[in-house]
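I'd like to ask you about the structure that follows.
The complex is shown incomplete by one protein chain, all other protein chains being positioned as in the whole.
All chains are identified by letter, namely A, B and C, in their written order; residue positions are counted from 1 within each chain.
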Amino acid sequence: MDFSLNEEQRAWQMKARKFAEEVLRPASLERDRIADPAKTIDWEIIKKGSKLGFRTAVVPKQYGGHAIDFVTQALVMAELARGDSAMSKAFSQCWKWSHLISQACTQDQKDRFLKPFMADDTFVLGKGITEPSGGSDNRLPPDDPKAGVKLRAERKGDEWILNGEKTFIANGNVGKLFFLDVRTDPNAPLRNAVTLFLVPKDTPGFRVGKVFNKSGWRFYQNGEMIFENARVPHANVVGEVNGAYAKSTGDASGDLFGDLELAANALGVCDAACEQSINLARTATQGGKLLKEQQSVQLKIGRMSALTEALRSYVLRVAYEHDQRAHSANAGLVMNLATDIIQEVAELNADIHDSAGIVDENADKLVRDSFIWSHLAGDAVQRMKVARRVLK
Amino acid sequence: MDFSLNEEQRAWQMKARKFAEEVLRPASLERDRIADPAKTIDWEIIKKGSKLGFRTAVVPKQYGGHAIDFVTQALVMAELARGDSAMSKAFSQCWKWSHLISQACTQDQKDRFLKPFMADDTFVLGKGITEPSGGSDNRLPPDDPKAGVKLRAERKGDEWILNGEKTFIANGNVGKLFFLDVRTDPNAPLRNAVTLFLVPKDTPGFRVGKVFNKSGWRFYQNGEMIFENARVPHANVVGEVNGAYAKSTGDASGDLFGDLELAANALGVCDAACEQSINLARTATQGGKLLKEQQSVQLKIGRMSALTEALRSYVLRVAYEHDQRAHSANAGLVMNLATDIIQEVAELNADIHDSAGIVDENADKLVRDSFIWSHLAGDAVQRMKVARRVLK
Amino acid sequence: MYSLHLSAEQLEFRDMIRDFVTQEVRPAAIKSERLEPLDQPLMTDFVDKASQMGLRTMALSEENGGSGADALTSSIVAEELAVGDPDIAAVLSETSALSHILFDKMMTPSQRERFLTAFTSDDRYHLAFANREPETDTRIGIGYHQQREERRIATKATRAPNGDWVINGSKSGVVNGPVAKLFIVSAEAEVDGKSSAHLFVVPAGAPSLTVRAQPQAGRAHHGTAGEVTFTDCHVPADNLLKGDITLLDAVRLYDLAINVGIGRAAYEAALEYSGIRVQGGKRIIEHQATATRLADIAISLDVTRNTVWRAAYASDHPDAVADRSLPDLPLAQMARVHVSTAMYRAAKDAAELFGAMGVMRDMPLQKYIHDAFICLRTGDGNADTKLRIAETLAGFRAA
Partner (left out) sequence: MYSLHLSAEQLEFRDMIRDFVTQEVRPAAIKSERLEPLDQPLMTDFVDKASQMGLRTMALSEENGGSGADALTSSIVAEELAVGDPDIAAVLSETSALSHILFDKMMTPSQRERFLTAFTSDDRYHLAFANREPETDTRIGIGYHQQREERRIATKATRAPNGDWVINGSKSGVVNGPVAKLFIVSAEAEVDGKSSAHLFVVPAGAPSLTVRAQPQAGRAHHGTAGEVTFTDCHVPADNLLKGDITLLDAVRLYDLAINVGIGRAAYEAALEYSGIRVQGGKRIIEHQATATRLADIAISLDVTRNTVWRAAYASDHPDAVADRSLPDLPLAQMARVHVSTAMYRAAKDAAELFGAMGVMRDMPLQKYIHDAFICLRTGDGNADTKLRIAETLAGFRAA
């Protein structure tokens, strides 16, 4: 049992903290305030972070990345999220590469896509699962072949012709390359009917639809992707045809990373909320006394701290387990729990500000940022999926 | 970052698990059902556990103990509590020795008290803080000299004459030796007025009062201790006169251990609750289908599992930090949080049984056992004490 | 017109019972010696005395010798009694509620003639409804939002050659079973050539009817309950009731009022203690932490009582649903979920203020927690009740 960090982990953590404090946090509210959801990204921030290695942190070293381990990943995501949750996610969204590369990409695919990714500081990735109807069916697939993924691909010679839509796709409108789940067998149940494709932004027949106007997480954009006879070469199939879902429950799938990602990001938001409340309690006065002398404030800050530190402990444990390839239900459980914790902590922070008579845009922003966990990490479907694993 | 256990830790964990499964759990309900609160202890269980080393596990090796580290302590307490929470506490209550011995006991005190303790499998300890009025004042001492500890000692030559009462003292009626906080300066504020005494059971002028009839934690008894001109030799003063409270916030105080103890014990109860619910969901049927197929059961078990694993992660981290002597607010925070978690998990377990139409005495017992955390670990005073440390 | 004024009679009833409870019941109920043993026998002296005050026959119509109290009045009474002792409240409320259905609504004049005087003139004459059967799972559970088969009653009533009904079967969890002198029993019987569920009145005391009191541990209802077994139990032909069994199917509203009474007892204890107990040189009520806790409990208690009163009013006034003053929703079931959850929380929160005293079996606060815990399990429990409510919200079945 050793909770200490090694030198490399500590170094990445410190680098992320410095970047978050000097670059992310100062820009956080300003980007959040932009009304047009398609204009919230500041590519200078992406570039700066990319140059520091945050965009490519998880790519294996032989391909030019940094191959940081899961513990380091968790630390970096949390530190960046402490500066701005959506900005953190903008970087970590690119990390899904590492898993796909090591597992399923061919040398040709690496040459065609990984090299430009490594070379371009604004090359960000997307992964498309959700569609206009039936998002949850993809999360918890029923046996009915009609359920789930409707974006169709039909083989024509060396190409696949795609027709359909993806919606609410992270980076959908700004990514340069997408990993897409596409139905390649219309008659089989989902788990044997879906193929993973690499689809570049400039694919003919693909266009971006609307950009979603999220309540929080503004910097990180989600868009609609529309495919009208879009042509994707067979060479862009990742792994086996109809094999995308067989893989996604496997050893080191992106899904598993995704669970840790949401938990670690939530941790950063909790840290930011605790920091705000503690600073306020130590400096603001009411009736001539510091806020921290009030019992009701103490009780709230105690609760926030306990939840945050419990989450930190659990996140780091899951990251460690990932590094050991010791996969359990813990990744899903910590993701679910992160939903409850980030929302409670963010709301308590807003409440403490409110009870001091202070309206604080930062505190309100954390509450808004926290809402998306209900959808991504903690709705009933996400929880039952994990529970069924516990109960197996 | 390493969440794995070393060989010794694993061995103690397995030994505790085996003992809990073979000895504690089979006796758990039977002892719980005994109506007379003074008759719940089964000394054979204490003896068996003592022979396996659980009573003396933390005593330094040079005095014949096992000197297990904090991580091992946490593991053992949790495993024993999984069998029976109160039985676990009956053993861990004896562990406070280690801290006092290494810090403050004289060679003479070790000879007179530690040796018999090591030699006698039924020699258990108690520590007395609470008094008929003003328990919280001892936890969070105000400056008023009239507040807090009222049990008085006056020096008469080589002896101190004790008058007053302690109440709700763990092992108060069955312990062979007590560490007692006694007021030795009537006029100073609490932190400079209290002395720690070693008081043997056979001290003249000391007698046991009533045994408290707790709702849960039946095996572990709490009693009243009454002192009427009780004579304790000056040689039984531990550390400095009037110095008890200066010490208790120090480096490796019993208090710090006590926080971890309550959190680790709660973890064991949560494990037992999860185990009960998961077993039930996997085996009981309703309408011809296994309970685990019901979404509302899944959601509850998911929540129980997430809370339990978060607590485990946090407990082990705090134990690790204790082993590093890296003291923070975490011990207090995890103790506070353990209150919320043990009660929610135990209540969800009872709820799952209830929604299956099953009244289960074990499930109800866990709920009753969990109540005492409200008093010992999670009332407002306990929470504010920790929060003030966070806010310092 | 919307009005929250109570009638002079309701206020008088409340005051009378509050006095009785404060001066007699509560002091006896929370004596350590009483709380210590695991099983606490029913305090029958107080039940008798309350009967003399009219509380056993409260809901019975005036015409039949009762007070004709409506569900709201009965709720007020049940709460007041439960502040002292939920078991007393439950026994009296069950008899009173059944007496109204049985004598006012179900019995023919000739049946009333046979049973009514005995009932009204004997303070120890209690009623019970023997319906639920062992091993019968009444939960929706996995069957949520699906067509369910009609439950068959295993208990049978057959005709003896002399025209008597002969009842055979077992009933479990029969509230008031151990104290009842008259049972309403559901049984499958052939009437007019058609076999279906019917109700019978069966007097206690016959050797062919045995009652075994159920243990208090793990119980799901206040008061007293028992297993009732009928072995070739003969009753006259005229003991067949004409009434609709669904009259008895409803949620026991008084249970909700009892639950409020339990929460109130805990709150009152906490409020009193907070004004006495000193910490850090101030009474704990002067500390923000205690203040916030007490406010939470007070709010919860007040909101909850209002919820129960509304459900009680609605049960007596279908016209208020019909004219859309009240929503067409299963208000009693909805109230049950709210009340039981809120009052358990309130009792626990109140207990926390008592420190070590709050965890003692022989002190009042643990009693209140335990009493509130029982309410969580009443009926089929909250998880299942929510599913029933949702079936109504979904339009799958009527409120």
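The rule we apply is simple: contacts are C-beta pairs under 8 Å (C-beta built on N, C-alpha and C of every residue); 3 or more make two chains touch, one makes a residue touch a chain.
Please read these numbers as outputs of a predicted model, since none were measured by experiment.
Taking the full complex into account, find the residue in A:Gln9, A:Ser296 or A:Asn330 that is in contact with the omitted chain.
A:Ser296
From the list C:Met16, C:Leu42 or C:Leu326, pick the residue that touches the absent chain.
C:Leu326
Using the touch rule from the top, list residues of subunit B that touch the missing partner.
On the side of subunit B, residues 294-296, 299 touch the unshown chain.
For subunit C, which positions touch the chain that isn't shown here?
Touching the missing chain: residues 1-7, 10-11, 72, 144-145, 271, 274-275, 285-286, 288, 290-292, 294-296, 298-300, 302-303, 306-307, 309-310, 313-314, 317, 319-320, 323-327, 329, 331, 334-335, 337-338, 383, 385-387, 389-391, 393-394.
Hey, which subunit A residues sit against the chain that's not shown?
Interface with the chain not displayed, on the subunit A side: 33, 35, 37, 130, 133-137, 140, 142, 144, 147, 167-168, 212-216, 222, 286-289, 293-294, 296, 343, 351, 354-357, 359-361, 364, 367, 371-372, 374-375, 378-381, 384.
By definition in this document, only the chains that are shown with their structure count from here on.
Could you tell me which pair, A-C or B-C, is linked by more C-beta pairs in contact?
B-C
Could you grab the centroid distance between subunit A and subunit C? Build each centroid from C-alpha atoms only and quote it in angstrom.
Centres of subunit A and subunit C (C-alpha means) sit 52 Å apart.
Which residues belonging to subunit A are in contact with no fewer than two other chains?
Each of 295, 299 in subunit A touches at least two other chains.
Spell out, as numbers or ranges, the residues of subunit C touching 2 or more other chains.
287, 289
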